[in-house]
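What follows is an incomplete set of chains from the complex, kept in their original frame.
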Amino acid sequence: MTTSLAGRDIISLSRLGNGQIKKIFDLARDFRRMFDRCHALPPLMAEKVLALIFDQPSTRTYGSTGIAMVRLGGLLAPPFIAASVASSLAKGETFEDMGSSLSEMTVDVIAMRHKKVGSAQRLANGASIPVINCGDGTGKHPTQALLDVFTASRSIGILDSCTVTLLGDLKNGRTVHENGPLFGRFGVQRFFLVSPPLLAMPKRIVTQMERHGTTIIQTQDLEAALKESDLVYATRIQREYFESEEEYDAVRGSYVVDAALLQRTNPNVKVMHPLPRVDELATDIDKLPNALYWEQMRNGVFVRAAILALITGAI
Amino acid sequence: MTTSLAGRDIISLSRLGNGQIKKIFDLARDFRRMFDRCHALPPLMAEKVLALIFDQPSTRTYGSTGIAMVRLGGLLAPPFIAASVASSLAKGETFEDMGSSLSEMTVDVIAMRHKKVGSAQRLANGASIPVINCGDGTGKHPTQALLDVFTASRSIGILDSCTVTLLGDLKNGRTVHENGPLFGRFGVQRFFLVSPPLLAMPKRIVTQMERHGTTIIQTQDLEAALKESDLVYATRIQREYFESEEEYDAVRGSYVVDAALLQRTNPNVKVMHPLPRVDELATDIDKLPNALYWEQMRNGVFVRAAILALITGAI
């Protein structure tokens, strides 16, 4: 199997081989090292145009994909923001036609977030250029998973003998549906899945995670899980999935990660979070060495830069 | 009459001479040839700034104007999107003041789409820099007409002895109001105007089209028209102009251009459409040599690049 990524869409991680992912990580690592040293990236994307199509609120994915592009010397088409009201999608244009249209308009690569599951694949079906899925509703968000695993392995080193706790809304969070299996592929030995019963990880994702011989332990006991974990990956619990305010408040209170909890259970555990946070992740961790979420955002720029450079064949 | 375009607004085609239009087409042709060969345009717009003001949904016009600018090495002001709510137009600023303001802010050229008829002219009245009308409601959309005629003549060659069918909503479609007369100026000999009676071409446009000795035939018989046409230009039929769902469905069904229709009537007829389409243009034509609508989008970048370079005096 070739590891070349030129011309490839990044729609779902299940279609990327480990060799391809390592290629992305290697380039991201080089980009980061270069940037940390001289606050610049090489102008690999000169004369290339990225179109951003974003339908849903986004700070990190939208911002860092665009920043990666301009830091590589690339060009941005004027952004399609609130795309379902402000682009021709509002007039009933199909995703396929939008993909074809942008391809004809000399765009070199598209990054799209849209609330419809499958939208990025449909866009890619119409496009003759590579498409990056930046989140298709409750579907996939592959670049987030890539930057998560990149960050974990960069900070912790070999993930082979690690234990990871995934925490929060494991039912609806597209992030953990992608990075859970990816952590599994990269050797994580054991997972604690900690969530309210209502928000448990779907069976099909658990199955994917078990594929590599990984042990999966589903529990509601966060403290016990943390004691045996190298890493905890926290996500937001969303109010709208609860029937009453009381139920929500009870659950929410029991899944707050703060400095006291770390002190009590495992002062060395690393803490990740895709952000934005509401109150499931306390700010008193922000300056501790446990916090990896700042690194996640920083690495997001370099992982996305690597993806852009590789799929457009710029490198 | 001078053919220089430096400093000229592009508000309506009636104010452009044939020499000026040919100048735009010649440069667009050069740009396209250069880009097809080396995937780059010359940096003619270095140090020049384009402001995009877009009030209404747009993929192609907004995207390709911006892409043309950055491919020419030009700079984009941050875009004014949903301008009637997110710029000072929302506080009651006049178009004239917005034109003056952007001129003072060192902008070199403005491209605006706004739903108010006459808005681009008013902006241009206030501005000391050239303004491109990218669609003013039911008014004009000159760059679309230019890229349409450019595409037809590039694909078909001399238009002098051609027959063109304009199809769909000929009453409300600003596209056919501009490109109809322009096809006439460029020598088209005969037009079939095919539309439901409710959506017939306005008399004043027919008069403009007849000015060059062109024959105009108004009919509802699409098949007969196609049999004698070199080119059919299809447009969307908009539901909101019909009194009942039944009426709409009846009309809509009889104006669908698909591969079977072409096969039955005229396998050589070229098919154009400004896109987006709903279902009046079937996707089974997409890969046939008849389809010119992909070419329209591609040429849109180069026609707009030519306009930008010429009206700013960059060339």
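Points to keep in mind about this one:
All chains are identified by letter, namely A and B, in their written order; residue positions are counted from 1 within each chain.
Going forward, contacts are C-beta pairs under 8 Å (C-beta built on N, C-alpha and C of every residue); 3 or more make two chains touch, one makes a residue touch a chain.
Owing to the predicted nature of the structure, the values given are computational and were not obtained by experimental measurement.
Copy number for the full complex in this structure file, with 2 chains shown: 3.
Here, only the chains that are shown with their structure count from here on.
Here the spacing of chain A and chain B, counted between their Cα centres, is 40 Å.
In the complex of the two chains, the chain A residues touching chain B come out as 47, 49, 51, 75-82, 85-93, 96-98, 100-102, 104-107. Of all residues in chain B, those touching chain A in their complex are 35, 39-40, 52, 54, 57-60, 62-64, 66-67, 70-71, 76, 79, 81-82, 236, 275-278, 283, 286, 294-295, 297-298, 300-301.
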